[in-house]
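Yeah, one chain of the complex is gone here, protein chain that is, but the others are all in their spots.
Going in written order, the chains are labelled A, B and C, and every chain counts its residues from 1.
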Amino acid sequence: GDRSSKPAADNDNPTIALIMKSLANEFFSTMADGARDHQKAHADEYSLIVNGIKDERDLAQQMSIVEQMIAQQVDAIVIAPADSKALAPVLKRALEAGVVVVNIDNKLDDGVLEQSGIDIPFVGPDNRDGARKAGEHLAKTLKPGDEVAILEGVPTAFNGQQRRAGFEDALKAAELKIVAVQSGQWEMAKANSVAAAMLSEHPNLKAIAASNDSMALGAAAAIKAAGREGQVKVVGFDNISAVQQMIKDGKILATVDQHGDQLAVYGIEQALAMLKGQAAADDRQTPTDLITAESIK
Amino acid sequence: MNTPAPAPGSDQPTLLSLRGICKSYAAPVLTDVDFDLHSGQVHALVGANGAGKSTLSRIVSGLTPGDGGAMTLGGQPYAPGGKAEAEAAGVQMVMQELNLVPTLTVAENIHMGHLPSRFGWVRRSVMNAQAREALTAAGLGDVDPSAPVSTLGVGQQQMVEIAATLRRSCRVLILDEPTAALTDPQIDLLFEQIAMLKQRGVGIIYISHRMDEIFRIADRITILRDGRVITAQPTGELTMDVIIRHMAGRDPVEATDMGERTPGAVKLRVEHLSRGKAVRDVSFELRGGEIVGLAGLVGSGRTETLRAIIGADRPDAGCVYRNDSSTPVKIRQPRDAVRAGIAMIPEDRKQDGLLLSQPVRANTTLATMGAVSTAGWICSGDERRAASRFNDIVELRGAGIEQNADELSGGNQQKVVIARWLMRDSEVMLFDEPTRGIDVAAKWTVYRELADLAGRGKAVLVVSSDLRELMAICDRMLVMSAGRIAGEFTRGQWTYDDIMAAAFSNYLNRKS
Amino acid sequence: MGELRPSRRAAIQRMAAEYAGMTLVLAALVGLFSAMSDHFFTTATFSTLANRAADLTVIAVGMTFVLVVAGIDLSVGSVLALGGSVLGVAMAQWGWPMPAAAALCIVTGLAAGAVNGAITVAWAIPSFIVTLGMLEIARGGAYLVANERTQYIGDAIAGIGAPLAGIGVSPAFMIALAVVIIGQIVLTRTVFGRYMIAIGTNEQVVRLSGIDPRPIKAIVFMICGGLAGLGAVFQTSRLGAADPNAGIGLELSAIAAVVIGGTSLMGGRGSVINTFFGVLIIAVLEAGLNQLGVQEPAKRLITGAVIVVAVVADVYRQKLTRARS
Partner (left out) sequence: MGELRPSRRAAIQRMAAEYAGMTLVLAALVGLFSAMSDHFFTTATFSTLANRAADLTVIAVGMTFVLVVAGIDLSVGSVLALGGSVLGVAMAQWGWPMPAAAALCIVTGLAAGAVNGAITVAWAIPSFIVTLGMLEIARGGAYLVANERTQYIGDAIAGIGAPLAGIGVSPAFMIALAVVIIGQIVLTRTVFGRYMIAIGTNEQVVRLSGIDPRPIKAIVFMICGGLAGLGAVFQTSRLGAADPNAGIGLELSAIAAVVIGGTSLMGGRGSVINTFFGVLIIAVLEAGLNQLGVQEPAKRLITGAVIVVAVVADVYRQKLTRARS
C-alpha cells in the first residue's frame, strides 16, 4: 500500500486512522468520503486508513479496531466512538502508546475521561442544540396543545439521547403535547412500522420528530400510507441526500445538517496540528444548520 | 445340521407368562394374547407381516406399554415402565431394525447404555477388550472394536447388535428376526450361542420368517394372526403347511411353478465394474425372461455392485450396456439408470427405500409421478387408483394407502418399496434382499411377482442371503466372494455345497 | 376395515382443527390488543397491518419452501436489501420505468437464490453455511450498488405498496395473497411440490428412485431468492426509498413465522397457509405492541415469549388432533 512505516515520531508523512461507527450508514460514509477527498488533496502530508464496524452497536468490534490500529503503529486515531464510555480505556492505551487521539461526532463522557485521567479533544457538533433548532422550527408550524411524537434512535447511543433531549426542549417550550416516544432503532423499516402504529393510536397526531433522516423517511411513508399527508409533519436529522427531495416536495418539513462531510476533516486537521505540535488538545465545536425548503432552494 | 436338544416341556417352571395382552393403535393390533415361556426353551413366534409379533415383543421388553392384560416374570407380576426396567428385570431384546449409532465405534455401540467408565471417563482399553470378546464369540473376530460402525456392512452391523445383546446377562431374550440380514455361517454361529443360553436356562422368544430355522431351533411355536393367538403347540406337532395355513388364514398359495424359463436376448451387460475394494472387476450379463441370483457372504460386495451399476456410487472403472448395444449407458446418477430402464430395490428400506413420514400412496408413486400427473399437476384420483392397484398386487396389509410408511410392520414396508418399482415397470430390476423380513405367504407372492416379471421378459437380478431361496427361484446364479464373481451356476448344475465353496473361495485363498 | 381409512369427512375435520389453532391464537392477540387500546380494532389498523405484512409474507412463503426441502436461507434479508438497492438505483439514477426496475429487482433476487442453490447442491454443503456467506455477500453488494446511500425514489414506485382507494389494501398485499395460494397449491398439488416434500423427508430415497434432487433443490432456493426480490419491490414501494441496510434480521422473523405455522425445520412437512397465519401473528404482535407504546425491553420479552408459546401451543394442538382422530 501507500502507507510507509513510521521510523520516528516526527514523521513528515504520518498515518492517521479514521475509525467510524457503521460505514454502511450514509452519514458515516459521507464523512469517510470527505476524509478521503481531503487526504487526496493533501497526499504529501499524511496517509489514511478508514475503518468502520459492521453494526453500529458492536462496540467490542470497534474496540478491537482501535487495538489493531495501535498494533499497526498509526500516528493518530480520529474516532467516532460507538459508545461514549466504553471506549475510554482502550483510547487510554492508545495515548500510552504515543498515538494522538481525536474524538469526533459522539463526545466521550467527561466523567469517564476524568476518571481515567486522560484528555482527548472533541471535535464535533452539539446534537442537542441541532435537534432543538429542528424542534423549534416544527413548533412554529403548530399551536400549543397539538400532539407530537418522537422517534428516537437506539436508546443507548449518546447522540440519540442528545437529539431526543433537544427535541423535548423545543417541543415542551412551545407547550406541545408529546404523546409518544418510541425507538425506531435508527432504521427506516422499523421506524415505518412504529410510526404507522403511532398514527393509528393517535388520530390527532400533528407531527413526528425523528432522530435521524432514515427514520424520518420511514415516518413520512407511514403518513402517506395512512392518507394523512399534509396533516402530520416530519422533521429529521443528518441531511442525507434522500431527504432533500422530500423537503423540496414539502413531505418533510426540515432536517439538520451537521456537515458530516467536513466532520472527519475537522478531526484530521486537529490531529495533524497536534502531531506537528501546533495545537493543544482543545475541544472544537462544529456548526449545525437547519435545512428547510427555503434553505435548499 | 445339529438337531435341537430334547424339548424342555412344561415340567420346567414358567419363566414368563402373558395373559390377555391387548394393544391398539389406530386399529387393534393385539387382542387377548396369552403366551408362556419356560426357562431353557426357545419359543418361536410366527405370523404374517403385521400380525403383531414385534409389537408383542416390544411390550415384553418395555418399549411400548400394553393397553391391557397382565404379565408375570418368574412368578412375580411384571410391568416394565421402560426398556431400562425390563433390562433390570432380566429381559433383553434384539430389535427387528438396526439400532446402532454409526458415528460411534463398534465397542461403544456394544456397550451403549453401559459404557465402562471411571469418574465419567471412558475406559477405552477395558471397553475394547470386552468388546473384542463379545465379537469373537459372535464370530466377528476380524472386526476392529475401535472402527466406526458406519464402516461395516448391514450384516456385520446386525451381528454387532446381536453380540451387544448376548454379552449382557438375561433371563429372557427376545430375538426379532435376527437372521434377516445374515448368511448361513453366521446363522450357525448364532444358533450355537442360542444353544449355550438354553443350557443356562435362558428363555428365548424367537421371531423369524424363515421356517427352516424355526424347525431347527424352536421347542414350541405360537402362531399369531391379526393380533390373535391361533395356536400354540410343540414344534413336533406342527408341519410347514399347517403353520402357513394358520398364518394366512387360508390354504397355502400353490407354490408357483419355478420351472425353467427360456431366457431371451441380453438386457444388461456389466463389464469390468470396479469400485474400491468392495467391487473388483465384476462382469456378467442378464437376459430378458430370466431370474439371476447373486449369492455371497455378508460383506462380499453384492450391495456395492448393485449400487455401482445404477450409479448410486460412482464406479472406479467399468461399463454397463443395455440390450445388445456396444455403446455403454452413461450412468452418473440413479436417474440415468432408471431412465435406461434399470431399477434397484435397496436392502435398507428405512434409509434408502422409504419416505417414512409419508403415506403409502406417495411412496408407491414416487418413481412414476409422470404417470399420475398431467403437465406437472397430480391427478389425485389416478394416483390413488395406481397406488391401490400396486399395493394390492403385493398384498399390503395395513390401514390403506393413506397410512404413513413408518406405521407399517417391517415386512409391509418392504412390500411398499416393491410396489413402487412394479409400478415403474423397468426392464431391468435389481432386487437387493427383496424378501428380507417378509412373511412366508408374502414371500411366495414376491416369488410369483419375480416370476411374473421374468415371464413378461424383464431381466431380474436378486441378491439374497437366503441361499435356499435363491436355489428355489433362480434360473442362474452368480456367486460373489470378496468383491469378485467367484462362480456362475445354471439351474440344475448347482449344489448347496458348491455355491458355499465358491462364496468362501476368495477369502480362503487370501488367508492361506 | 372401512372405518380405518381416513374418510374425507375426517380429513376436513382435521384441516379445520389445523387452521382453528392458528386462528384462535390470532383472535386472542387481536382481542387482547383491542381491549387494551381504543384505536386498535379499526379498519385503519388492519389495512396498515396487511399492507406492511406483504413483504414478510412473500419471503416467508419462499422460506417455507426452503425449509420443506430441509434447507434454510439466512440470506433473505440481505438479498432483499440488494434487490431494493438495485431497484432504487435503477429508478433514481438510471431513470428506468418502474416495471423494468421491479423486474430487474426480482431477477437480482432470483440470481442470488440461484447462486445459493447452485453452491448448495454442487458441493453438497449445508445451505446454512452457503446462505450465511450470501448474507454477507449480498449485503456487501447492496452497499456497493447503492453506494451506501438510501436511494430516494418517491411516488414513481408508490403504486404497488399504496392502499387502493375503497378496499384499503394495497396491490402488494393482494399479490402476496396470490403467492400464498399459489405456493400452497404448488406444495400440495404438483409433482414439483411432491418432490420437494420427498426430498425434505429423505433425499437419498428420492435419488435412488431415479429423480435428481439437485435441480429441484436449486430451483427452490432460486424461488426463495426471487420472492425476496419481490419482497424488496413491496418494501421499496411502501417506503418510497431503498435502504441498503434494510432487512437486517429479517431471516429470523421469516423463519419464526414459518415455524409458528408448524412447518418442520427438519424438512418434509410444511403448509404455506399456516405460514401466512404465522406472518399475521407476528405482524399483529408487532403492530399491537407499537400501538400500545410498549418500551423496547418489554417488546423483546413479549415477542420472544409469544414465539415460544405459539410453538408449544402447536405441540399440544397436534397431540389433541391426533388423540381425537
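We take it that contacts are C-beta pairs under 8 Å (C-beta built on N, C-alpha and C of every residue); 3 or more make two chains touch, one makes a residue touch a chain.
Given the structure is predicted, the values throughout are model-derived calculations rather than measurements.
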Problem set entry | Contacting the left-out chain in the complete assembly, out of A:45, A:67 or A:289 | A:67
Exercise. Considering the whole complex, which of B:73, B:100 or B:396 touches the chain not shown?
Worked result: B:100
Seminar exercise, completed: The one residue from C:100, C:178 or C:315 touching the chain left out of view is C:315
Problem set entry | Residue of C:132, C:156 or C:174 in touch with the missing chain, whole complex considered | C:132
Exercise. Among A:13, A:116 or A:292, which residue is in touch with the absent chain?
Worked result: A:116
Problem set entry | Positions on subunit B where the hidden chain makes contact | 63, 82-84, 87, 95, 99-104, 108, 112-113, 115, 117, 120-122, 124, 142, 144, 146-147, 151, 277, 510
Seminar exercise, completed: Touch rule applied to subunit A and the missing chain gives residues 1, 3, 5, 17, 22-24, 29, 48-52, 54-55, 57-61, 63-65, 67-73, 83-86, 88-90, 109, 112, 115-116, 154-156
For this session: Spell out, residue by residue, where the missing chain touches subunit C.
Result: 74, 119, 123-126, 128-130, 132-141, 143-144, 148, 252, 255-256, 259-260, 264-266, 296-305, 307-308, 311-312, 315
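As a working rule, only the chains that are shown with their structure count from here on.
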Problem set entry | Separation of mean Cα positions, subunit C and subunit B [Å, integer] | 44
Problem set entry | Averaged-CA centre spacing for the pair subunit C and subunit A, given as whole angstrom | 34
For this session: Determine the centre-to-centre distance between subunit A and subunit B, using the mean Cα coordinates as centres, and give it in whole Å.
Result: 72
Problem set entry | subunit A residues counted as touching two or more neighbouring chains | none
Problem set entry | Multi-chain contact sites of subunit C, meaning residues that touch two or more partners | none
